[in-house]
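One structure, pasted below without further comment.
Every protein chain but one is kept in place in this view of the complex.
Residue numbering begins at 1 within each chain, and the chains themselves are lettered A, B and C in the order written.
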Amino acid sequence: MDYDIRDIALAAQGKRRIIWAQQHMPVLSQLSAEFASERSFAGKRIAAALHITTETAALLMALRAGGAEVALCASNPLSTRDDVCAALVEEGISVYAFYGEDLETYGRHIECALACDPHLVMDDGADLIVALHQKPSRGSTVAAIEETTTGVVRARALAEQKLLRFPVVAVNDAPTKHYFDNRYGTGQNTIDGILRATNTLLAGATLVAAGYGWCGRGVAARARGMGARVIVCEVNATRALEAVMDGFQVLPMLQAAEQGDIFVTVTGMADVIRNEHFQRMKDGAILANSGHFNVEIDIATLADIASERSQIREHLEEYRLPDGRKLYLLAQGRLVGQVAAEASPAAIMDLSFADQALCTRYLLQEYEHLTPDVHDVPAEIDERVAALKLRALGIELDSLNEQQQAYSRSWQSGTVA
Amino acid sequence: MDYDIRDIALAAQGKRRIIWAQQHMPVLSQLSAEFASERSFAGKRIAAALHITTETAALLMALRAGGAEVALCASNPLSTRDDVCAALVEEGISVYAFYGEDLETYGRHIECALACDPHLVMDDGADLIVALHQKPSRGSTVAAIEETTTGVVRARALAEQKLLRFPVVAVNDAPTKHYFDNRYGTGQNTIDGILRATNTLLAGATLVAAGYGWCGRGVAARARGMGARVIVCEVNATRALEAVMDGFQVLPMLQAAEQGDIFVTVTGMADVIRNEHFQRMKDGAILANSGHFNVEIDIATLADIASERSQIREHLEEYRLPDGRKLYLLAQGRLVGQVAAEASPAAIMDLSFADQALCTRYLLQEYEHLTPDVHDVPAEIDERVAALKLRALGIELDSLNEQQQAYSRSWQSGTVA
Amino acid sequence: MDYDIRDIALAAQGKRRIIWAQQHMPVLSQLSAEFASERSFAGKRIAAALHITTETAALLMALRAGGAEVALCASNPLSTRDDVCAALVEEGISVYAFYGEDLETYGRHIECALACDPHLVMDDGADLIVALHQKPSRGSTVAAIEETTTGVVRARALAEQKLLRFPVVAVNDAPTKHYFDNRYGTGQNTIDGILRATNTLLAGATLVAAGYGWCGRGVAARARGMGARVIVCEVNATRALEAVMDGFQVLPMLQAAEQGDIFVTVTGMADVIRNEHFQRMKDGAILANSGHFNVEIDIATLADIASERSQIREHLEEYRLPDGRKLYLLAQGRLVGQVAAEASPAAIMDLSFADQALCTRYLLQEYEHLTPDVHDVPAEIDERVAALKLRALGIELDSLNEQQQAYSRSWQSGTVA
Partner (left out) sequence: MDYDIRDIALAAQGKRRIIWAQQHMPVLSQLSAEFASERSFAGKRIAAALHITTETAALLMALRAGGAEVALCASNPLSTRDDVCAALVEEGISVYAFYGEDLETYGRHIECALACDPHLVMDDGADLIVALHQKPSRGSTVAAIEETTTGVVRARALAEQKLLRFPVVAVNDAPTKHYFDNRYGTGQNTIDGILRATNTLLAGATLVAAGYGWCGRGVAARARGMGARVIVCEVNATRALEAVMDGFQVLPMLQAAEQGDIFVTVTGMADVIRNEHFQRMKDGAILANSGHFNVEIDIATLADIASERSQIREHLEEYRLPDGRKLYLLAQGRLVGQVAAEASPAAIMDLSFADQALCTRYLLQEYEHLTPDVHDVPAEIDERVAALKLRALGIELDSLNEQQQAYSRSWQSGTVA
């Protein structure tokens, strides 16, 4: 079996940490058992580009339990955990990734992962999907799964230009994914990443959240919960109004730039913080990104205008400007919660990855009936995942009795009986 | 002009209070001026069944400014403000409603409002739509607008049974409506109604919210914001999981019944709190409803099992059970925020009613191109309302520059530039 | 028995409402039974100046149950509930108060209450204490109880000038009083008063809280809990820092004046909002006070500079300025939660009034051993009240076992064994 990782000797440590994560992923554990008993993926090849964390390991091991042949590369050069890579190789998965690999290696590793000619690709940012579309033929690939807002946007752009060659299921758009992973997962891991990189005080700090989508509102809510005063920047009117009525101040970035102590971009857009903003920031301002790509802060320009750069702590780099002000960039502008902390917790990824696992089985069975377009996660999958999770948490719901079900179908009952 | 109200002498007071509301409805004010200048509704007859509040008055006066002939009845027998009715009659609107009218009168008033043979009906709970469908012909009516979750469910039930005779626009489903009116509006007015009816202490109280839809999460968030411990009951797994991760305890009603000091139903369903729950409640428990109809608490059974009933304060009735426990029903189980308080504030209704006003114009122009089905509010209307509101609040957004717009259309840009 | 009230016929309604309050005052109920069985106040005369609410009634009835002769006047001309007055007269208490009495009558009623030559006075703002000190002799009065921050300041000023003639117990300073009544009670009733007077939307509004003492932080916390953005103004550095780290923006009033939609003074100080601030406020700004006296907003100047005044709704008066801006004053600048709503809920007053009741018994027994100074509530009283309340709520505490008690007395145990 081929692979390219840092150090196979880290496998034991990785294994211990993976077990810790698995303990908090009861839905995926149950699905893993199900796949194993029905050999759901026997004879299937799957290539995945994911943040290589203990939670991702749990997903891939579930696919492997179902008989899949799996190749794995990273979806971000800084989020890879080398001990997890080693443990996965020992599980029989072809891993091509190590922490801090340069972009050339990163690109080469994508090719390695695709070299297995996968039936299905599993993406987190659409790097595999795009790489496949830059080739002359799609090979054996009949379907893809995409996990992120950013990747779905890219897949939709392909579909709109009639270039998409196979159906893509947008796991990101499933309620059990984006309501949870984006909001509670990114909300927590962004705070966690900022604290690990800086140990700065959030209470009383002014945190500027650029973007009030599901990720952005998670970040804003958690920052407030830690005592920060939060300012929101938005381009969408409805979202901006929601932010206002959630009690946040809404300002354009040019004004927010002057007030912020900490900035977090979480938009999916490029150059959200750029030179005109750097010019107005306070000395000591901290810049972090929680969007998928490292394009939300215009780092190239920041490097250009800086007279000096120095690494203060791990994941904390100082950019000294000619006027003496110092700006601090976290995690090289990459996903701060993935790089400086440990990505979303296992209990959250249990939902997202259960969606992934079930969509993998669904797509490998149903791909022939699906157009080469971006498709939603089937509602049954979403509901099953939510129901399994609640059961695992020991939480009971109410249910409608017969009269209530009849009531919900009626239109006659109104104010006057 | 025909009308049936309590006392025309209350018009001056009503007028003063309407002006107070209009000051907080800048979007509707601007639309009113627009309708007046283009005489948008000249020659059109509109029948409306709405909570007759100062905000509703502002909506109807805007339609009237555009030249409409308007007839109005109530959408709830206890939410009518008699001074507003009087002021509207002086504005030339045929009002058929007074506070506390019995159900027979309520039904008769619906007929009075429909007697004008309206081109369009505007509904809040679908009583007018249903009444029209119980007649042999639809008359001149070519379209309807429905404002509530409950009414949309009824209209959909009609549509599914192929009975619907004209297009209905579901204003409730517009983001500028349900994200705001349901969440922030109902959230606040429910708290307000409970306090006015009881003056009870929310800090430290256990409040059980049945339903975690947009209204329910508004109620839960505000109750927590006032210091209550909140328990959520749900029938939907995804919503229940969200409630859990928002930090609320989730229990089935049978268990919650034993812990609650205050119960609020906000589900759209019947008999959510019923005999089995009454039997387990603590002495002194307070029962309130914020769903559209007074069916969510099984009041008939409560009255049956009570050995004694007495009115303690306005909108607060004591039901003494044979075992000595006392349960307290607010506002006769009708919408507590509409009845015991003053419904959603003007600043919120500005959004919902701007949607209504623009959809009225849209439907009267476009009804011929629409199927007899339940339709969404056109996205342009929704976006225009949000944008007008932000401008009125003096809040600026960011906007995408050209490169950013190009970025949002591209699919090539990825991790490896 | 002498009295001067609005209408004795309101007694039945008052009685029903008092019983509702008593149901939420289990501690006071238990003390009332205790006083009755030991006839704790037989032969004693007590004069009280209090907000005449259903909760106050419960306190006075407990004293009466213990055999006291009680005379009552108001502590604010606008917080008196006429039905409560009537019910109290039927209970044998000499009440001198009615809603909306003018200041001359208010002053005369203080004299009426003192005419009984009380052994003890119970004050809420120190009007009785001060009136006694403006007389040549203290009469039979041997002690006083003061309930508010404002009144304690006045009593301390008397003591510092060596003018105080008898011991005063500062109930306000007891933890079971100011942690609860000031914070949770005033917090809730201020929000409640603002909503009843205006029905304004708190979500997204900017609320300026002047003062971050216990009342002020209650107001700030609840306003945030309702979705407002809160700005705090302070004169004390430590409190200001706490406000900052609680996530609030802190500004001087001159700057806050330009941003606020709603202003709440809660400082105990005069002229906190004055002409220079009126001049900068936005059109439509709402002004409310939750401090004891109506001096925190400079109303006289506001009236002077206004070109027109009109009453919009109950407790909501419009002041139109020459430049066209309109400012809205609630409740004539008096305690908005007492006047426009119903004061602190019974469950809170249960604590404050249990303190009052126990301090009354304590002072009538122990006054001879106390200097003419301002004294704290004895710790045993405070602890007993808290413990009784918890028991009534059915809440259990942990307790220290013997080893733990020994540990708390030791100093040897440290890092090394």
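Rule of thumb we're sticking to: contacts are C-beta pairs under 8 Å (C-beta built on N, C-alpha and C of every residue); 3 or more make two chains touch, one makes a residue touch a chain.
These numbers come from a predicted model, not from an experiment.
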Quick one: which shown chains sit in contact with the chain that's not drawn?
A, B, C
So which of A:L201, A:A303 or A:A379 would be touching the chain we can't see?
A:L201
Filtering A:G67, A:G225 or A:P378 for touch with the omitted chain leaves A:G225
Contact with the hidden chain only, please: which subunit B residues?
203-204, 224, 227-229, 241, 244-249
Footprint left on subunit C by the chain that the document does not show
75-77, 103, 106-107, 110, 125-127, 130, 133, 153-155, 157-158, 161, 175-176, 179-180, 183-184, 210, 233-238, 240-242, 244-245, 250-253, 255, 269-271, 293, 295, 351, 382-383, 386-387, 389-390, 393, 395-401, 403-404, 407-417
Quickly run down the residues of subunit A that touch the omitted chain.
16-17, 19-20, 23-24, 184-185, 187-188, 191-192, 195-196, 198-204, 221-222, 224-227, 284, 310, 312-313, 316, 341-342, 344-348, 393
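Convention: only the chains that are shown with their structure count from here on.
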Classification of the subunit A:subunit B interface as same or different, half of numbers criterion:
same
For this structure, which two chains share the highest number of contact pairs?
A-B
Find the chain most remote from subunit C, comparing centres computed as mean CA coordinates.
A
CA centroids of subunit A and subunit B: separation to the nearest Å works out as 37
For subunit A, write out the residues touching at least two other chains, lowest number first.
241, 244-245
